[in-house]
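Remarks on the structure that follows.
With one protein chain withheld, the remaining protein chains of the complex are depicted in position.
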Amino acid sequence: MSDQLSQPAKGAPERTASDMSPTTRQVTAGLARRYAAEKRFRLYGMFAIAASLAFLALLLISIVSKGLPAFTQTYMQLDVPLELETLGIDQQTVDGLLDGSISTQAIRRANFNGAIRQGMRERFPEVEGRSATRALYKLVSSGAEFDLAARVMDDPSVLGNRLTLWLPSDDEIGALVKQRADLSAPDTLVTRLDDQAIAWGAELKDAGDFDVRFNTTFFKNGDSREPELAGIRAALVGSAYTLLITFVLSFPIAVAAAIYLEEFAPKNRWTDLVEVNINNLAAVPSIVFGLLGLAVFINFFHLPRSAPVVGGIVLSLMTLPTIIISSRAALKSVPPSIREAARGLGASDLQVVFHHVLPLAMPGILTGTIIGLAQALGETAPLLMIGMVAFIVDIPQGVTDSATVLPVQVYLWADSPERAFTEKTSAAIMVLLAFLIAMNALAVMLRKRFERRW
Amino acid sequence: MSTSQLLIIALVLAALAFFAGRARAWAVAGESGGIRSLHSLPIHHGAMVALWCLLPALVVIVGWKLIEPAYISAVVADTVPAEVSAKGRQNVSLYRNEVENLAADGDVSDVTDEGKRLLGERLIAQRSSSRIALSLLVIAIALGGAAFAYRKIAVPMRARHSVEGAVRFLLVSSASIAILTTLGIVLSVLFESMRFFQQVNFVEFVTGTSWSPQTAIRADQIGSSGSFGAIPLFTGTLLISAIALLVAVPFGLMSAIYLAEYASPRVRNIAKPLLEILAGIPTVVYGFFAALTVAPAMRDFGQMIGLSVSSESALAAGMVMGIMIIPFVSSLSDDVITAVPQAMRDGSYALGSTQSETVRKVVIPAALPGIVGGVLLAASRAIGETMIVVMAAGLAANLTANPLEAVTTVTVQIVTLLTGDQEFDSAKTLAAFALGLMLFVVTLVLNVVALYVVRRYREQYE
Partner (left out) sequence: MIHSMSTTTISDILTPPVHPTGLNGEEQMDTAFDDIKGTVGTQTVDDPKMSAHGVDVFYGDKQAIFDVSLDIGNNEVIAMIGPSGCGKSTFLRCLNRMNDTIPTCRVSGSMSLDGQDLYDPSLDPVLLRARVGMVFQKPNPFAKSIYDNVAYGPRIHGLAGNRAELDDIVTESLKRAGLFDEVKDRLDSPGTGLSGGQQQRLCIARTIAVSPEVILMDEPCSALDPIATARIEELIDELRQNYAIAIVTHSMQQAARVSQRTAYFHLGKLVEVDDTNSVFTNPQHELTENYITGRFG
């Protein structure tokens, strides 16, 4: 507050001890010690804030530095011979494909992997021996065959010819390329790859056959056991469905409850009970809501497990108190003069609220709703209880399909032993945080834009 | 028709009813001297007809759906083979579940077991007739309700009153959902817990020191009793929560003091939102950070100074949880500190105290009830926090007070017991609900006391 107060005196007043009153003498004697305490106390405060913010910075930096590589994917260029024999496709099928009498789905299961392996062997003809070739094959991602299959199914005329294309590389060598590591000095690298594999990598790199591109797979795929194939699409869609249900349920109910409590509720024990209940529910551990969901909605009402609809119901029960409390604050901030003016024109109680008070309170209510939904978006524990913790590869098509959500995906990946999943987890967290920041920014903007000072 | 289709049909009928009612009101008004002659606006008449159409139909759908499972199960009970029923309730429900799964796609013709096929066929038949009956009933009731209201439309009809009454009812019911939720929580955990305590002695549960739910899967196993002693879980929860509070309370309180008493408005405007970001980060992120960064760092540091620190140490989980709670403590404390009247500070300054003496000896003692309330809320949050401990604390129930060892908590055990495959009647699953009951009761008491204290405190300075 005051600068003078907290500044230690620069020197004792120029007075001889005999001039001083006993009080002055004693107070002067203690001053240095007291100002030292003052300074220490202030430092504690600054330290507490600095430490908290430092932790925040550490957390964010650690996650961003771990997660950034996941947004790119290393590709390697390979010349693949598409021999029918290797692929296990007969000429008849090829003819059928070309004249359109056979669907391209017929070659979905062809041995594209074999073709890629053959391409690798041709690229590194000097490699011999079973274990060496197997190590060689591992440079390419096991998902590369799907890319090749897609290309061939797009244009079957390449069958029987050679095709040069960019295929995703394995995550270990990919990570090294992304880090711009010096592949010519294997001793300095931290990797699970052996020196032989690194030498192959160096050869490819020198030939310009590596390329780092934006990782579209991460946003297009569902979960996978292979880190380089795993994506967050399914979790994102699951989160969207869950949040949609949460919004559809919690918003109208919360607004109605807030209107009742703020505008109509008589002051009696029932109202008191409701209020105490709402305040208390806001502080009940989220996992307890999960138990409620499991016991009531799944075991009693037999709603489907793992489905966004149940997740949405549970989360809306959880966010209701938050939205109700902020909606009541918004309604309370509308001045009584507005209500009196409307009532003076002969509007009924409900018309007063729905025509005048509610529209004016809406920005505040929406702000509270967005903040409540942001909380719901980050919630994990109750969803574990209702089984939204499944391994979901397919993108959910509706609110009753099995699904997972973004935070649960983070939880699942965090448990995986593969190192590349750490990267994915951090990246998923970044996406989650980006959504949360966007939602909170929207709430702040709404508040700034429509804030009224009555 | 499926339930969702039925709901859509009811909504469409209600919309039609609205337009019909409104048109009818206009017509009535036209016959009797214009719109001003009506008691209520045409829109109110329309809404009234729509409500008469929709509400009874909804009540029927919900009621039907609530009764249907029990009814069907009673009807088909005699189809369950005698040798299955003879083995007891448990087996019947297992058998039923199996058949339910087979019948889920509406076709059991490929089922080889004759008993199961018969039961499945009956289930499917019952379901389809129930669906048809419900559909007919709902449509009839919707149309009937609408027709009833439609015929009532007249000049003196107080449609607005009926509509507003219905809306008020909706408002009241929405507000009551909070009570229903609490009731639902209490009933669900209480009911399952009681079933658990039929199998495991309550006293044993709250005083036993050995927790090992896995051994109890085989109910016939001798000596499976005694493995549901929850004391290690309670002490583990307390240990981690205590560590969290040891971090959160000093840091949160000092941050609040600095922001409320010392910081310039500029610093306050920057630091406060930044601190609140900490509160907005999902707990799963903290869990990830605790498990992958903090815990290994602590283990390595412990190794360096010659201490054996578990990689799932209570210390790591507790510290990260504490950091998560800092903004919670700081914003609650900030509120109560700024509520202390300036006059009290002036009185202290006028006696010649320094700012820190004023804060420590006058402001904090005056704000103490509010701060205690905030700390209780923080404790409740620490006890109920799940994701950080699930990811960073251990699974094994150790009865220890050493923060460097791994301990497990109530919430970790609830998650472990209830995720993955489960059998709903086993003591293992029910134990999760008993733990949930403990968790709910403890946090409820903390919350109610804290909210009461904080409210009393606010009233004091208002």
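Chains here go by letter, A and B, matching the order in which they are written, and residues are numbered from 1 within each.
Heads up, the rule we're going with is that a contact is a pair of C-beta atoms (placed from the backbone, for glycine too) under 8 Å apart; a residue touches a chain by one contact, two chains touch by 3 or more.
These numbers were taken from a predicted model, which means no experiment stands behind them.
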Visible contact partners (per top-of-document touch definition) of the missing chain: A, B
Residue in contact with the excluded chain [from B:A74, B:V203 or B:A343]: B:A343
Residue among B:S353, B:T429 or B:N447 touching the omitted chain: B:S353
Sole residue of A:V27, A:L98 or A:A150 that reaches the chain not shown, by the stated touch rule: A:V27
Interface with the unshown chain - residue positions in subunit B: 341, 343-354, 357, 361-362, 365-366, 368
Subunit A residues that touch the omitted chain in the full complex: 1-2, 4-5, 9-15, 19, 21-24, 26-31, 34
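Convention: only the chains that are shown with their structure count from here on.
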Subunit A and subunit B, separation of their C-alpha mean positions in angstrom: 22
Parts of subunit A lying in touch with subunit B, wherever the complex brings them together: 1-2, 5-6, 27, 34-35, 37-38, 40-42, 44-49, 51-53, 55-56, 59, 62-63, 252-254, 256-257, 259-261, 264-265, 273-274, 276-281, 283-289, 291-292, 294-296, 299, 301-302, 317, 320-321, 324, 348-350, 374, 377-381, 384-385, 387, 389, 407-408, 410-411, 414-415, 422, 425-426, 429, 432-433, 436, 440
Subunit B - residues contacting subunit A, complex: 65, 69, 160, 164, 167-168, 170-172, 174-179, 181-182, 184-185, 188-189, 191-192, 250-255, 257-259, 261-262, 271, 274-275, 277-278, 280-289, 291-293, 323, 326-327, 330, 349, 352, 354-357, 359-360, 377, 380-381, 383-387, 390-391, 411, 414-415, 418-419, 424, 432-433, 436, 439-440, 443-444, 447-448, 450-451
